[in-house]
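Only one protein chain is missing; all other protein chains are in place.
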Amino acid sequence: DARMLTTGLDCVAGSGIVLSAEQRAALQSSLPTLQASQRFRAIKLWGRIVALSTEYFIAQAYGSDLLDPTVFYSSDCSVWAQLPRVHPVIVEAASKIAGRFQGDPAHEYSVTQPAPAADAPPLNLPDEVAALRKTVDNMVTTTLTEEMRLAATVSLVDFEVAVVPYRAFRRNPDGTIQACKSFEGLTPLEATKLSSFYHFRRPTNSASESKNPAIDFLDPITNDLPKTSWSLQAERGSELSVLRSLLWPGYVFYHVPESRIFGSFYSGLGTRNNDLVFMLP
Amino acid sequence: DARMLTTGLDCVAGSGIVLSAEQRAALQSSLPTLQASQRFRAIKLWGRIVALSTEYFIAQAYGSDLLDPTVFYSSDCSVWAQLPRVHPVIVEAASKIAGRFQGDPAHEYSVTQPAPAADAPPLNLPDEVAALRKTVDNMVTTTLTEEMRLAATVSLVDFEVAVVPYRAFRRNPDGTIQACKSFEGLTPLEATKLSSFYHFRRPTNSASESKNPAIDFLDPITNDLPKTSWSLQAERGSELSVLRSLLWPGYVFYHVPESRIFGSFYSGLGTRNNDLVFMLP
Amino acid sequence: DATASLTDVPEASTHVRLATDEVVLFAREEEDEDSLVVENAAESLDQFRAAGLGLGQEESFRILLAIKNLAKAKPLRSVRFWGKILGLEGNYIVAEAEYREGDEPQEEEEAEAEPEMEGDGDGEEGVTNEAPLPKSSYKAAPPIPRENVGAGANKKVYFVCAYPGAEWIALPLVTPEQIICARGIRQFLTGRLDAAVTSFPPFPGNEANLLRAQIARITASTTVSPQGYYTFDEDDDGDEGRDSFVVDEEYEPRSKAELLDPALTGWVHHSLFLLPQGRCKWINPSPKEYNDEEDEDEDEEDEQAEAETGPPLLQPLQNDEDVDGNMAWSLRLSSQLNPTSASVIISSNRWPGAHTYAQGAKFANVYIGWGIKYSSTTYSPELPPMPAEEYPVGVDISEETDPTRAEEEAFAAAQTTA
Partner (left out) sequence: DATASLTDVPEASTHVRLATDEVVLFAREEEDEDSLVVENAAESLDQFRAAGLGLGQEESFRILLAIKNLAKAKPLRSVRFWGKILGLEGNYIVAEAEYREGDEPQEEEEAEAEPEMEGDGDGEEGVTNEAPLPKSSYKAAPPIPRENVGAGANKKVYFVCAYPGAEWIALPLVTPEQIICARGIRQFLTGRLDAAVTSFPPFPGNEANLLRAQIARITASTTVSPQGYYTFDEDDDGDEGRDSFVVDEEYEPRSKAELLDPALTGWVHHSLFLLPQGRCKWINPSPKEYNDEEDEDEDEEDEQAEAETGPPLLQPLQNDEDVDGNMAWSLRLSSQLNPTSASVIISSNRWPGAHTYAQGAKFANVYIGWGIKYSSTTYSPELPPMPAEEYPVGVDISEETDPTRAEEEAFAAAQTTA
């Protein structure tokens, strides 16, 4: 929530993530205005991607589907523009871009990948997506803007590392997901265990053999590979649990045990750590 | 909670109540240590009484009875001393002291009041309380230290103005009071109404004709006299409700509607506003 | 936890309206400050916050932006954050400013901003016009003229807004009567500038005027600065009545020890004392007509009343009167653990909520509170005057007891029998 901005930022400050008073003051004004302008149910600050010449602040606004936010970006915490929704093939192409964000939303990237095998089923891409791809000599070159890369990166981070504590959300019989009113926070002991945290995404493991499908519907992060792609630390003793992603350095999830206070913030370069397997002790 | 210190302080900042980073840092270390030293269940910063030559910070620690805290004071947010428990006749005498706190806990005050009528029932005071009182010519002079005055003032403020939102606490059949787990915060509309706030004290109106004695057991502040002894304002739109006492200026209660975030802070001179009736428009 | 409270679709709340107002603050513009002096309110408030005083960081930053917006909108020479006054229904953010010479608003404009109040006590609304009452023969003394823009209690102009981003409204000039009356009443403000002030004695004006009077009183009493920071202009003639000063370019910051000296010799007032008359510069209340343009400068010595005098400008604080037996000021360091970079804080005990910090060559004043002067004694409002006697009792007119029914009957019987 925009209302919880200060509390949330307080919880990630120990990871080197802070916003200036100017930025916080601007967000406290601009986010509620943005939320109201399109009648979203809620809005939150997702994080910040540090480009070479600017910073992109990212906000996510929610309608009825908690897993399908509308995403906005701003470089001054005040004026927000909506990010395009990007097709999975664009996300896939964007994930191959190495190097820093430039800071210019119109900056163009070219990504060249092997074309799908001739006997692969046709992709049936929408025209506007197909227009971005050019096939030469069995290689597909995708041209995309930094704005698209930004959108793709946000969705990649969310898919790969966005987490929530166990029991904080429930799945209704109709498949919708909602915050669980009875959630009272993890116990201090639970908060020290990776097994208490789940991916906040549509479960990839659809054949879930869980006993309680209303609660046990999310993918546990303990299935992630490599196993140590997370750093879980108690800060200020057990008053605060901080879970940092090593796959997307800069993604920090926080939870105050025995309270409903939890959330996350991404503050980083917007690049995936593809060297992770080599970097572990 | 010490854990919620930042959030709470953030909510009262608009009333001109802030603590320095130094004070907050010291409190984050000293309060948990104090809590653990005597195995309290919880500890919170109650407020600050501004004396002429120092500031007294007050913390309250809770055992099983939420209405009977142990009270500590400190002038540096770091070293805490326990305040004495003071007898009601001392509280009554302390309430007659006009003027500022001096800043010296050993400072002595003398309060002279008419002695009880000759045919009044005997007070049966404990020896240590009786020792503070001297009767001459039908006048009782009570001698008390600033430390006692401090303790008396804290209990007076708590009795006269400490508030909680409706439904936040419940009374168990055995009479104990506990936080209500199902409390989800006041609605934004409720949060604009004085009738949603109750005195957090043993109810004075024992013959409660309430329908739901588990919930409706506290005194509503709407029975206070004068009627306008409170200023209820929405800050930052309806994101924050702030209830300021006019009887004890400096007492500020805050609540974020639709959340469990509520609390209070006293920051003032430690003197009751006896002129209130004349000061209202 | 954004997602934890996703339950209802919110209606466009007051919050959103507020935030929309605030958004204007964050509009970016070219900086163009030339000679305008805009105090960095956020920086001063940072200093106060480091002493456990002031306001939150975000609000401080918004106040800074609001003050910059004010500076852009009006022809001001200087502007600073004066403080925040809490009210029952809303609060006032107060900015103190000086117009550029020649850019002061015209008197007409002033008059428009001012409600009717130059008369004697008809500022009370909704009480008059009930029935034609007997006219009082009381004739009020002619009002003491107020000081002009740029002089005395009206040396600075004050703008208020309900929150940073809301419209700045200029407060009316303050009159001596308002100051005198404000001294006799103890009143919470409502937060509405047009609210009536219901008090006894009746206050000559509405809440905007009472607010302005309180600001004048607080300013006169609590704007202090390290001794030596300001100095009298050398070119100025050096008699008692000096009412302007300049920043001493050669000011050597006072040491912390000097500023913390309990004798208060390190600090001076840099606002003029408000005389009992309700002005800073005494004026002879003779019933002659005054020419508004001249009364300030010419010393017409009609010695009908004794001139009131107050302490001169830049007078050290050590002569300040006690506050109910306690010292008028409290001194301390902003930090106990890091004294090297701490600032010295001086707090008024007369107007709790008024503080000044000084660190190095910088200082600032701020007031955050209810706008109520400290008093340890219980307030009793002034008693209404004794009711006037109805008629002079004399030879022609005397009061008699009404006859009883028995007497009337006896009288009627006597008439009949006569």
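Letters A, B and C name the chains as they come in the text, with residue numbers starting at 1 for each one.
Here, contacts are C-beta pairs under 8 Å (C-beta built on N, C-alpha and C of every residue); 3 or more make two chains touch, one makes a residue touch a chain.
Everything quoted here is computed from the prediction, not taken from an experiment.
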Omitted chain touches shown chains A, B, C
Missing-chain contact, candidates B:Phe101, B:Phe169 or B:Trp230, resolves to B:Phe169
Only one of C:Ala51, C:Leu64 or C:Ala196 touches the unshown chain, namely C:Leu64
Logged for subunit B, residues touching the omitted partner chain are 1, 4, 6, 8, 21-22, 24-26, 28-33, 35-36, 39, 41-44, 60, 62, 66, 76-78, 164, 168-169, 178-179, 183, 260-263
Subunit C positions in touch with the non-displayed chain are 26, 28, 31, 33, 40, 42-43, 46, 64-65, 68, 336-341
Across the whole complex, the chain not displayed is touched by subunit A residues 10, 13-16, 18-23, 26, 48, 50, 52-55, 76, 98-100, 188, 228, 231, 233-234, 236-239, 244, 246, 249, 258-259, 268-269, 271, 274-275, 278-281
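The definition used in the following text is that only the chains that are shown with their structure count from here on.
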Among line, ring, star, complete and other, the chain contact graph is complete
Cα centroid separation, subunit B vs subunit C, in Å, comes to 32
Whole-Å distance, C-alpha centre of subunit A to that of subunit B, is 44
Contacts with two or more other chains occur in subunit B at residues 10, 236-237, 239, 259
Among all residues of subunit C, those touching at least two other chains are 5, 7, 13, 15-16, 19, 59
